[in-house]
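Report on the following structure.
Apart from one protein chain that is not included, each protein chain of the complex appears where it belongs.
In order of appearance the chains are A, B and C, and numbering begins at 1 in each one.
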């Protein structure tokens, strides 16, 4: 069964949620992945959305466009206020967070604020929203993103959401006692951080993707392990379930 | 129409609430006074009780014994949590607070913690409850109390709830930027603070009470103004209304 | 962007005549309390329970030099920029949502250096309102630490006196005006909200003046029947107005869904004709009508009814 890049990304991200109790997910692919995980490997997964929804049951075909509209709420277990939702993360209750960004650097720092100079930017982007909070406060954060060279840059123009900052223990030193960025999940493969220097390296490849292809789509050098594991292709079951969640393909493209 | 000491105290305290928008009141005489005020001079008065009730309509004959039971809630406008109720006061929304204490000193400091040494007290009292918070945070606080020599002491054994501390600007210097103790209302008269040194002096006498009687019941010297105003006696209307609020005389004695 | 500190903010509250009485009024009178130069904090979030009727009236009354703050800001921010009503925006995110692309108007204004744009994290701004609501000068948090957001905002770091850890302190925010839209209120301003609380209660407590529009003004006995549903007490409210569909075409939880087709038409126009289309929108939806009723008529009964059915389908009848 063939699949698009976005579908592959959604399936791979969903698999990361096996055994996870709660996921802090934004709209789009992250949310679709979370719903897919619920319907496959993580039936007890509680989806948490920053607009203030815990444990909703998304309605297929009526997926939300934003994190705080009523489409995000159907049959939720609780609707805490936005601030309180993030405070659950700060206290340590929220397990995995999914984030993205317009730029990402070798230390997992994310930029969703500006391209270019901050005061007079070339492109003014929407801003952090909850991304900064999720990456600062959840137990483990995964970046879920398409893999593009303009996105994977040697240095982000602005650190909207802190990954490992300048590597080593600089994140801890800045006061970020908790949480970690555990992995970058893209449509080409997964990237992970060196446990010491906290720089990104290739972790795994998706079916049919070469190391060269990943490197070509990354704006900085990626260390490559000797034997790179290859991802299991999306199953028919996974793809069918995925497509039933977003039948109008608002988010699967 | 004759009246008891407690009834007099309740009527006089209620009159203090003319024009007041909200009163933070504890159970007993303060609450009875607040209800009386609502039924007489302050129909728009919102009663706030620290257990988390704003604007309840007390049921005559079913007055509460505590600040957080359901008798304190009938037909309230809102039931915020306890912490949030006090935070309304900290933000500055609550107008007048009524408090009491086992001991009160010439600067309006109150003790409801211990008689004697703190570590091995002669009498362990219940503690602050919300009194410390009310006197620290409301706009204006009035102490409502029976007038007894053992209660009005030169120095409290423990400052549970800060009045003007050591007088002058010591309250402000301790960080208590807001609020003030405006008056002590007793069954003998009212006492007020010198605007400079913040020491108590006699302000007014209730009908039939002499200066000497007040002084005899006060454990420290009270400055007496030249012409001491005398309180209007409780009216038949006031007394009838008061008695209808607590028909079983659980609080009016 | 400056804000009163907690001492000034409380003094301002104490200086204001406080009322526990009737505050029911008209939209025109209520919004007439907004002054040029005010900082307006906007309730709801993005396109959920936005006080759109009140915001349109602010524009209709021609206010200038405003600052707007909102946790996630939607296209209402574009309308204020197009109207030259606003000098500064404070938010954690500005856009409509994923399918509608970046805000071209925001890009033009920020990239052209024509507006002050102050960005916080979502929680960071939420804690600013909460600190204001609590009447304290700041709240400590672990968010924003290490990021470049620290350098472009009035945050501080401190060493925790209890643990020695580094903390981020976000300063309290005390807006001049809070504009909120709620499900129901009584004439004394006691408000109840269904579904998402968003940041409305914190904003209400933090602001110096609170203007509420409600889908429905109910008898005070209805509020008193379920006091545990009240989230904003009348004590903090200055004016309350009945405005059915007061968020439209944004959503009001359980009552009507956002009109996504309207968003689409709006952004399509901007994509096709540039930000002049935002001015056209303001002409038509703000100045082309003289009341919220006329504004709703531009959408038509059928659309309102359709969006009501969408909400009911999604969440069930109320």
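Rule of thumb we're sticking to: contacts are C-beta pairs under 8 Å (C-beta built on N, C-alpha and C of every residue); 3 or more make two chains touch, one makes a residue touch a chain.
All figures in this text were calculated on a predicted structure; none of them were measured in a lab.
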Among shown chains, those touching the left-out chain: A, B, C
Candidate in contact with the missing chain, chosen from B:161, B:190, B:218 or B:231: B:161
Listed residues A:8, A:25 or A:79, member touching the removed chain: A:79
Sole residue of B:10, B:23 or B:73 that reaches the chain not shown, by the stated touch rule: B:73
Residues belonging to subunit A that touch the chain removed from view: 21-22, 44-46, 53-57, 73, 75-80, 87-88, 90-93, 95, 139, 177-178
Residues of subunit B in contact with the chain not shown: 27-28, 50-53, 59, 62, 65-71, 73-74, 79-83, 86-87, 90, 113, 118-133, 136-137, 158-162, 165, 170-171, 173-178, 250-251
Interface with the unshown chain - residue positions in subunit C: 5-7, 135-142, 156, 158, 160-163, 165, 167, 169, 171, 194-197, 225, 228, 316
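By our rule, only the chains that are shown with their structure count from here on.
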Shortest path length from subunit A to subunit C (each step joins two touching chains): 1
Far-end chain from subunit C, centres as C-alpha averages: B
Most centrally placed chain - per-chain CA mean versus overall CA mean: C
Separation of subunit A from subunit C, taking each centre as the mean of its C-alpha atoms, in whole Å: 29
Chain centre separation in whole Å, for subunit B relative to subunit A (CA means): 57
Gap in Å, rounded to a whole number, between the CA centres of subunit C and subunit B: 40
In subunit C, residues with contacts to at least two other chains: none
